[in-house]
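Structure record follows, encoded as structure tokens.
The complex is shown incomplete by one protein chain, all other protein chains being positioned as in the whole.
This part shows chain A:
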Amino acid sequence: MPDQNTHLIRVVNRDQSFKCASDQVLLIAMERMCANVINVGCRGGGCGVCKIRILQGEYECKRMSKAHISDAEQQQGFVLACRVFPRTDLEIEADHYQPRESYYTNRDARKAAC
């Protein structure tokens, strides 16, 4: 029998999916499944790194920084995955955060990572 409280989250642009309980936020559920389909930042609705767009399905959302999700964007389904509780199965699109490249990251982090 399917579990009414667990929902399938399909990440369409990554061609992957993970399960999320209705009392969990998407980002934490994803991390607990050891999946790597949404980028992880502060996990508190502040930094914008986990910005996604929900294409289909119902959800509830805690407060998010308006610096990253304006009212208009929220109307269009943009959310921060660390603040979203699924109410049905969801289809989402990851990778909507536009990182502002820091000098530091560009020139040195990438070099150091090689």
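Just so we're on the same page, a contact is a pair of C-beta atoms (placed from the backbone, for glycine too) under 8 Å apart; a residue touches a chain by one contact, two chains touch by 3 or more; residues count from 1.
Throughout what follows, contacts and distances are computed from a predicted model.
Participant: Name the absent chain as its UniProt record does, using one of the following: "ATP phosphoribosyltransferase", "non-specific serine/threonine protein kinase", "TRAP transporter small permease protein" or "Metapyrocatechase".
Facilitator: Options "ATP phosphoribosyltransferase", "non-specific serine/threonine protein kinase", "TRAP transporter small permease protein" or "Metapyrocatechase" narrow down to "Metapyrocatechase" for the missing chain.
Participant: For a quick check of understanding: of A:8, A:21 or A:40, which residue touches the chain that isn't displayed?
Facilitator: A:40
Participant: Against the chain that's been left off, what residues of chain A make contact? List them.
Facilitator: 40-47, 49, 63-67, 99-105, 107-109, 111-113
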